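Have a look at the structure below, then the notes.
Only one protein chain is missing from this complex, and each of the others stays in its spot.
For subunit A:
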Amino acid sequence: MTARVLVGVKRVIDYAVKIRVKPDNTGVVTDGVKHSMNPFCEIAVEEAVRLKEKKLVQEVVAVSCGPQQVQETIRTALAMGADRGIHVEVSGKDYDSLGPLQVSKILAALAKKEEASLIILGKQAIDDDCNQTGQMTAALLDWPQGTFASELVIEGDKVKVVREIDGGLETIKLNMPVVVTADLRLNTPRYATLPNIMKAKKKKIANMKPGDLGVDMTSRVEVLRVDEPPQRQAGVKVESVEDLVSKLKEAGRI
């Protein structure tokens, strides 16, 4: 039986919030805005918890990198059924420039430290849409990766993953230890219920810094500018098909 699953959870702006760009164009407004767990991370947690319920895994550890507030996100994972949490403290400038490279270095270091044999992550975060952390983590660990998973089956010391790809579905078999990233149709995550939220308060969250794991937090990426998409222009009504064709020609579209 596999010992330990590591699940990465990211605290992002809630999907239902209308995003606004800061007046200085350096980023988006995050103060006072509702945050919650990245939806793909919820799917990852759900999958890990289901594996534990099927007794295919012994322990689920939820990890998040960021300032004090990410503890709420870890608590949600605990309420969904994770056993314990790890909060890697990253704040200030380091948090502003935190990206997939640093996170994957942290996850790789933790995977070794915790002797995890399975890492499940969301396929991407809804704030940056990078879709890189899972792939980078696998590369750093030199582990096989099953990305965009819509189905995950543990078969002994191997993992069968059905991947959602452009042409349809691809089924692959990977030797453990392995990194899997969750796609939308992998499962439907459970809601955290009150009794479980109460129980989660008693579960442990360990604190550590990237330095404790020997990770260099320097970013190789610098955000120059953030802009809103162009405002939608009013449409024009036309009277006839000829009119439409001539207007399209004028605009150089045909």
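As a working rule, contacts are C-beta pairs under 8 Å (C-beta built on N, C-alpha and C of every residue); 3 or more make two chains touch, one makes a residue touch a chain; residues count from 1.
We take it that contacts and distances are computed from a predicted model.
Enquirer: UniProt name of the unshown chain, from "Probable D-lactate dehydrogenase, mitochondrial", "Serine palmitoyltransferase 1", "General transcription factor IIH subunit 3" or "Major facilitator superfamily (MFS) profile domain-containing protein"?
Expert: When "Probable D-lactate dehydrogenase, mitochondrial", "Serine palmitoyltransferase 1", "General transcription factor IIH subunit 3" or "Major facilitator superfamily (MFS) profile domain-containing protein" are compared with UniProt, the left-out chain turns out to be "Probable D-lactate dehydrogenase, mitochondrial".
Enquirer: Among A:A79, A:A111, A:A125 or A:M217, exactly one should touch the missing chain; which is it?
Expert: Residue touching the chain left out of view: A:A79.
Enquirer: For the chain not shown, which residue from A:T30, A:S150, A:N196 or A:S219 touches it across the whole complex?
Expert: A:N196
Enquirer: In the complete complex, the non-displayed chain touches which residues of subunit A?
Expert: Against the left-out chain, subunit A lists 14, 16, 34, 36-37, 72, 76, 79, 188, 190-197.
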